[in-house]
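Can you read through this structure? Questions will come right after.
Just one protein chain is left out here, and the rest sit where they should.
Just so it is clear, A and B label the chains in written order, and each chain counts residues from 1 on its own.
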Amino acid sequence: MKFPGSHILSIDQFERGDVERLFEVADRMRPYAHRQRITRVLEGAILGSMFFEPSTRTRISFGSAFNLLGGEVRETTGFETTAIAKGESLFDTARVLSGYSDVIAMRHPEEGSVREFAQGSRVPVINGGDGSNEHPTQALLDLYTIRSELMSRGRGLDGLRIAMVGDLRYGRTVHSLSRLLLLYQPVHVHLVAPPELRMPAEITEALRSAGHEVIETEALEQGIAGVDIVYSTRIQEERFASREEADLYRGRLRLNQSVYTANCEPNTVIMHPLPRDSRAGAQELDVDLNDNPNLAIFRQSDNGVLVRMALFALILDVADQVDTHARDVNWFTERRF
Amino acid sequence: MKFPGSHILSIDQFERGDVERLFEVADRMRPYAHRQRITRVLEGAILGSMFFEPSTRTRISFGSAFNLLGGEVRETTGFETTAIAKGESLFDTARVLSGYSDVIAMRHPEEGSVREFAQGSRVPVINGGDGSNEHPTQALLDLYTIRSELMSRGRGLDGLRIAMVGDLRYGRTVHSLSRLLLLYQPVHVHLVAPPELRMPAEITEALRSAGHEVIETEALEQGIAGVDIVYSTRIQEERFASREEADLYRGRLRLNQSVYTANCEPNTVIMHPLPRDSRAGAQELDVDLNDNPNLAIFRQSDNGVLVRMALFALILDVADQVDTHARDVNWFTERRF
Partner (left out) sequence: MKFPGSHILSIDQFERGDVERLFEVADRMRPYAHRQRITRVLEGAILGSMFFEPSTRTRISFGSAFNLLGGEVRETTGFETTAIAKGESLFDTARVLSGYSDVIAMRHPEEGSVREFAQGSRVPVINGGDGSNEHPTQALLDLYTIRSELMSRGRGLDGLRIAMVGDLRYGRTVHSLSRLLLLYQPVHVHLVAPPELRMPAEITEALRSAGHEVIETEALEQGIAGVDIVYSTRIQEERFASREEADLYRGRLRLNQSVYTANCEPNTVIMHPLPRDSRAGAQELDVDLNDNPNLAIFRQSDNGVLVRMALFALILDVADQVDTHARDVNWFTERRF
């Protein structure tokens, strides 16, 4: 892959060098995302934010990332029922909409739709999620977060020890993250799930073939011991035949502060793709973890802005111009933490 | 209250000095809102406009105010059903969304929700209305309008004589405005409503305890005599058990030009929080008042932009920099009136 002008449709496009280049640029976005500096490098550019399926946080994360580079955002949310009902092909839709912007971020409920759209688009398209298929920027921000958290603890990605917890069968994020980990030196992966929600065998085998150590278990206490990262995920109710069936699994793998203290090494990082289920029956990550400095879930969502800024900068080939269009921020930027 | 970095959740936060500081800054926003000058003081800043309940005019008023200071707006309209359905807490939602902007304006259908959201937010939050609870910027723009209209007639706020007309029981705006008036020297308040829609006793008593003169009446003619301001409000159908019950009250307190001429002092100012009900059965403010120069209802909604610009400038601490990032407007700006 080369970035300038590239579509970003799948994490399979990325080789290790691409990931490293992306993360290095993302690091350089911190002063802008943290409001110490502003840059106007993309002043005059337009992002087409085409969310044919709602996703407030992903949509706004993309939009803010583009604004932080100085660009404008034109947006659609929800299904454009009219043109579809009139029999327009995705190719035509893409052909038309790509005349209105410099780059497009798109989410769509159907698998493969973003790739089909990209074939009609005259400008680069970033996949913001196509059904249960791909959501590459989520996987990239997850790995970037693992890297950042480990770096701040004096470590690197190689030799990583990670526990993935929860619904590993239907969770798109853990699948994608696993595929990204294939690019790295042998890592230790604990897969913690009830038998019915185990990681698909093809992914487990791919990890093992790449030389990674994979341990599968149903026991949370055992799974989260001796790892650097606990990556918790939601039981996705919508995947089950009934609410009753989903309820069988909800709350089985709850992590709270006392479980953490009893089982985790000090400084074990806690991640979650969010939203976490905070209802009484679920509490995947109990709110009593909110004061634990190793709870990285909000740094993780913040990192989404850095990674998306970096992607835009690389696709539009301005990564090396960002700092030359910059100045200090002149407004109140203190944050509450 | 100090403004830089403050949440704006309730008018109870405001002392008289705060109101005066706000209005003084709002005055200085006129050349920008009136398109004689533009300022880029907030270029690079992002407003998160989170309207979980629709309100086109409030939403666009906030957004335009931010644009007029040079900033960008990222927006959500309607309920983010997905994350709520997935069991996310308002704290988490706030934590995540506050990573995408420098300040947030939020409306939500539930009382107290904006305060709860603010507790999770890392950036300042402005309440754009939370159910029937608070809508502080509306009360501030109302008082700002009263002050501006009186100033242009050579008067000040002290000694103000005001009639509030209509549904005083359920009308959020008259409640908030009354509470703001407590900050001022004794004023004369006429409360004009059917018995079933009278101002709540606690507000009437608070006004009296503060030394204000309060007169309650059902008769429009009597109520609007001898005042500086007539503040009319809508009968809120949605508050009644049935349309029939609401219809009992609709149209009872109609103001038109002949009623105005017969009862009001010359130059009595007419206000309304809008939308006014212009249907045949209602006509709270008859369209024959449109040519009356004392009809201030559109100056009132215009003032919302000034007050919101001033709030943004104070919260982000750029009030004193606005003019240094300014220049003349270069496009056609003549307005039809």
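Simple rule for what comes next: a residue touches a chain if its C-beta (ideal position, glycine included) is under 8 Å from a C-beta of that chain, and two chains touch if they have at least 3 such contacts.
Note that the structure is a prediction, hence the values are computed from the model and not measured.
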item	value
Given A:9, A:26 or A:45, the one touching the chain that is not displayed	A:45
Residues from chain A at the interface with the omitted partner, ascending	4-5, 41-46, 48, 72, 74-76, 80-83, 86-89, 91-93, 95-97, 99-102, 121-123, 315-318, 321
Interface residues of chain B (partner: the chain not displayed)	35, 38-40, 54-57, 60-61, 63-64, 67-68, 70, 72-73, 75, 234, 237, 274-279, 282, 287, 298, 301-302, 305, 329-337
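Everything that follows uses one rule, which is that only the chains that are shown with their structure count from here on.
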item	value
Geometric centre distance via CA averages, chain B-chain A, whole Å	40
